[in-house]
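The other protein chains are all here in position, but one chain of the complex has been omitted.
Chains here go by letter, A, B and C, matching the order in which they are written, and residues are numbered from 1 within each.
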Amino acid sequence: MRNKDLIRTQRITEAESTAIFNELAKEGEGLVPVQRVKDLLSTNGISSEDPRLNGSLSLYSRLQKEPETMLNQSGFKQLLKHSDLVKRAFRKELVIPNFADFRNDVKEIFRKVEGNTGGEIDESLPHPDTGGDPAYAVSVCTIDGQLLQLGNHDLSFSIQSISKAVNYAIAREEVGRQKLHEHVGVEPGGENFDVGMVLNEDNLPHNPLINSGAMMTANFIKPEMGMDDRLQHVMQVWEDMMGKKEVEYKKESFEAERKGADKNFALAHLMKERGAFPEDTDLETVVSFYLKCCAIEVNIDDLAHAAATLANFGSCPSTGKKVFKHDTVRDTLSMMLSSGMYDHSGEFAFRVGLPAKSGIAGGIMIVVPELMGIAVYSPPLDSHGNSVRGVAFCEALVDRFNLHKYDAHYSWEHGKKDPRKRGD
Amino acid sequence: MRNKDLIRTQRITEAESTAIFNELAKEGEGLVPVQRVKDLLSTNGISSEDPRLNGSLSLYSRLQKEPETMLNQSGFKQLLKHSDLVKRAFRKELVIPNFADFRNDVKEIFRKVEGNTGGEIDESLPHPDTGGDPAYAVSVCTIDGQLLQLGNHDLSFSIQSISKAVNYAIAREEVGRQKLHEHVGVEPGGENFDVGMVLNEDNLPHNPLINSGAMMTANFIKPEMGMDDRLQHVMQVWEDMMGKKEVEYKKESFEAERKGADKNFALAHLMKERGAFPEDTDLETVVSFYLKCCAIEVNIDDLAHAAATLANFGSCPSTGKKVFKHDTVRDTLSMMLSSGMYDHSGEFAFRVGLPAKSGIAGGIMIVVPELMGIAVYSPPLDSHGNSVRGVAFCEALVDRFNLHKYDAHYSWEHGKKDPRKRGD
Amino acid sequence: MRNKDLIRTQRITEAESTAIFNELAKEGEGLVPVQRVKDLLSTNGISSEDPRLNGSLSLYSRLQKEPETMLNQSGFKQLLKHSDLVKRAFRKELVIPNFADFRNDVKEIFRKVEGNTGGEIDESLPHPDTGGDPAYAVSVCTIDGQLLQLGNHDLSFSIQSISKAVNYAIAREEVGRQKLHEHVGVEPGGENFDVGMVLNEDNLPHNPLINSGAMMTANFIKPEMGMDDRLQHVMQVWEDMMGKKEVEYKKESFEAERKGADKNFALAHLMKERGAFPEDTDLETVVSFYLKCCAIEVNIDDLAHAAATLANFGSCPSTGKKVFKHDTVRDTLSMMLSSGMYDHSGEFAFRVGLPAKSGIAGGIMIVVPELMGIAVYSPPLDSHGNSVRGVAFCEALVDRFNLHKYDAHYSWEHGKKDPRKRGD
Partner (left out) sequence: MRNKDLIRTQRITEAESTAIFNELAKEGEGLVPVQRVKDLLSTNGISSEDPRLNGSLSLYSRLQKEPETMLNQSGFKQLLKHSDLVKRAFRKELVIPNFADFRNDVKEIFRKVEGNTGGEIDESLPHPDTGGDPAYAVSVCTIDGQLLQLGNHDLSFSIQSISKAVNYAIAREEVGRQKLHEHVGVEPGGENFDVGMVLNEDNLPHNPLINSGAMMTANFIKPEMGMDDRLQHVMQVWEDMMGKKEVEYKKESFEAERKGADKNFALAHLMKERGAFPEDTDLETVVSFYLKCCAIEVNIDDLAHAAATLANFGSCPSTGKKVFKHDTVRDTLSMMLSSGMYDHSGEFAFRVGLPAKSGIAGGIMIVVPELMGIAVYSPPLDSHGNSVRGVAFCEALVDRFNLHKYDAHYSWEHGKKDPRKRGD
């Protein structure tokens, strides 16, 4: 992993600028067409709509409207100097320096995984109409905002239990580690009502990513506000993580879940009976607020963007907005690693080794710390409630790249590729 | 055990009548004062208000208004002939033939047990004011209506979980064994949320005397009626078991329990989630109806009377009304034996060997089949939730009398007394 | 239930003797053939080999060698006077007065149940060769020694877990209730390793009829003796219960069980780890002794006889030997009722309502207190490990007779027959 701080502070030298200019303009004309800059950005996964390129005062913003413009050396150097993103793309300083290679690899994995047609769709939820074949999409967003989009990435779906991870982050940020964890544990387990104890030895939910713990956790988010304001607040955080993209609350999804919310009410009442909630807690509010957060709808690209904010330790890759503190993200990733994939969490942490959170609508949000966020969407679920293709994609991904938490970074014995490597 | 049917049908002979008259009148006057008949009935536990004596056309009813009346032989024989109860009392044919002895024994046990001052009162419930010392009362009612009253027997208290046994009998009577037990099991266990499975392998409550099973069972009682009518219906059954004594529904008790009903709601929702309830079941109704039945208030004498109706296989000892069929009572007693005393049920069945049901207000209802019903009331509870003195009383009782289900009847090796024995 | 004590002490009057003589000899000859006495005894289930008839000095013993002998009135009266069993048979004073009717009913039930051909034989055990069809036999022995034998009653089989009930009785008799139950509980449950707790809250086995508790209990039987002597001691008790019939220890059965004894060793080690055994306990001895007791082989008639000794509160019906005290039997029956039929115990206690113990070789021993012992043998087992036909036979039996612990004795509302009834 490169020391990004150092890299980011380094100024580009005249000599380097000249070399880049010469490389681009080497065909002898002494000029670089703006289109060529556009192409290079695109190859590196930088969207032409990236807000970092498109500030109203941005040089690049103005140039890109006229892609046929030819830049001379002075103009080109000015562009490099004023646009950090352009400069870093040219210098192979983006976090995935060879993005085109990476894209090809991921595309290959995506296709290979497509054949996994097993699993059952949870029909109690509304799903987008994809005319027969179940939806399948993957989106990657690096901490430098490099994007990769595969499959039906224009669909939107409800986040369901993925909300648990972000709600934990919100509550953890607002309430603090100590106070929050006086009310919810950090040990894995507790998914199953019949095996072992429903609550831990302190009569608390085992962790914030199982239903009981998720309700407990959500209950700490702006409890003084009304239901609508609380939901708006959570949606605002999601939008901040997504670089200001809009999310929607889908009432139909909420209503579908509210109807069959008996397990959640059972857990809520059990917790109240054991004194886990304050005396005057209204459980209808607890359960409904939790379920409303689950009914937030997102587009897969935006979900990857949100994941990238976590990968970037709380700073949104495109807007730079600091959404969560470092320690909030660290704890969120810890919880996702140990408990994010239902009863399959231990196996996933062992086999894939990445913090992730899945939802029964078919989405999975995966975080590769200091590298990228990934979102997979495919509704058919396995017996644990995780997207079949989602899990298969993650496994294939870590089989090709050294992304497992305990894959070595400076030994190549594992025979995997390192997407962070400049590979000069 | 005597064959009561035969005994009851036997006519009294002239010779026997004469012998009894002579015994009572032996002092040479040739007359028997009505007071002497009254005293003998009283000695045998027959209350002067027993409805069987006091029908408007009853000879005894008329006579007892003038206790100084002297009966000659012809008048006395007429009394014996027309009043079955008087005749049986004189012939020592009541189910406890030597009731005075029995009363002395029970009184001794009652006093001995009084010293057990341990236990904790459940302060979440309203309790009658007894000015410091916790209430303590025992009442016995035989299947022939012989009564024995000790301690604070003028107090009334809420039946709480004792309702489970009677609600089971009501539902079992109305719905039938087969249909009812498609929805609730008959195995002991399931008291504890944390140990073992909350529901059995078929996702049903383990039995009708734990909370989950009691709610399920109550749900089968007149589901087509409104809440008030359903409660009236249950209270009517209690009144029938008690020989038409009135019971009250105590709103304060209900409200106290409703406030802390989280465990019950947790169970209800869990059952609904597992498909144990029909789709459209309203759980607020399920829980509230169950809790309202628990808030029925009874006097201890009346509770013993109700128990005697069970001991008498469903016929009220005083009114003769058939409240439950034989098979309903058999199944109710089976459930009470295996599961009536919370987590102490197995120990109680082993040590005491009698079907019983306790409630957290401090009452216990005990049934000695074909002999008597017993009620004990003393609010301090042990760790299992059973009345400390109640359990101690039952233990002392079976140590003196052969009432354990597996105490021998015709061998005296156990060295216990048999209250059924005529001991001529 | 008749008061047998009274009946037994009554002398036969001259008038009664004459009446019986006249009835038997009424055809005008004034003589009663001995064969007719033999026939009556046989009709009443009294075997011609009954030791009570065949003492060396017994009048009947001598007479029966010459069945063609004709008794005149004086000889007949002498027989009645000197042979209590003959007298009681003639007077319909045996515990099942109309044994021929009873035999017909049971035979009908036996045939009806034969059609239940489901279940799986435990092939890890040796079974007697019955040439294809699985063995099926029922035997009844009343507390007066009346016998009823149906099916393959000449086969012998290993008692397996039936040993648990008798070992409990032996240990309970020798060690006493208090001391024994400091080491083993009395609550049902604990069959299953995965559901709930393996040991109870005091780290003891839940009860003496599950494997853990049975090993604990057996460990209290003559611990000071060597293995062979201990086994001999247990076999001696069985023989005493059976009226001195011989039992065998089948080494092959032991070896088959010892090979697969891992569950038992697991339980034994777990108990030792929890401090349930004394420090220096040798677990190989514990497990082997328990398994050797399971490998005792019995004939079904003898097993019914042993059950009748329990029904008779510890006195052997044929020899009169007092094998167990009343209280030992009471506690043994309590444990059998609550825990004798593996995981089906609660259901069995509810549905059948009789103390019973089953073994995986296919035997079940059932006790009807103060009436009779029953043994059923049929190797195919249901999922709980109980003989399919054995359970079906018990259910059909209590559907016809009022033998359920909470069937009424003096009300006929249940519509069942009472085999105890003289039905004059």
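Assume a residue touches a chain if its C-beta (ideal position, glycine included) is under 8 Å from a C-beta of that chain, and two chains touch if they have at least 3 such contacts.
Being a predicted model, the structure only gives us computed values, none of them experimental.
Although it is not drawn, the missing chain touches A, C when the whole complex is taken into account. Only one of A:187, A:229, A:246 or A:284 touches the chain withheld from this view, namely A:187.
Considering the whole complex, the residue from C:39, C:154 or C:273 that touches the absent chain is C:273. Of C:184, C:198 or C:323, it is C:198 that touches the chain left out of the display.
Within the complete assembly, residues 1-5, 185-189, 195-197, 207, 313, 325-327, 329-331, 333-335, 337-338, 343, 345-347, 349-351, 353, 355, 369-370, 404-414 of subunit A touch the chain that is not shown. Where subunit C meets the missing chain, the touching residues are 193-194, 197-199, 260, 262-270, 272-273.
The definition used in the following text is that only the chains that are shown with their structure count from here on.
Arrangement of the chains shown, judged by which pairs touch: a linear chain-to-chain path with two open ends.
Distance between Cα centroids is largest for the pairing of subunit A with C.
Pairwise, the chains sharing the most contacting C-beta pairs are B-C. We define each chain's centre as the mean of its Cα atoms; on that basis subunit A and subunit C are separated by 71 Å. Each chain gets one centre point, the mean of its Cα atoms, and the points for subunit A and subunit B are 65 Å apart.
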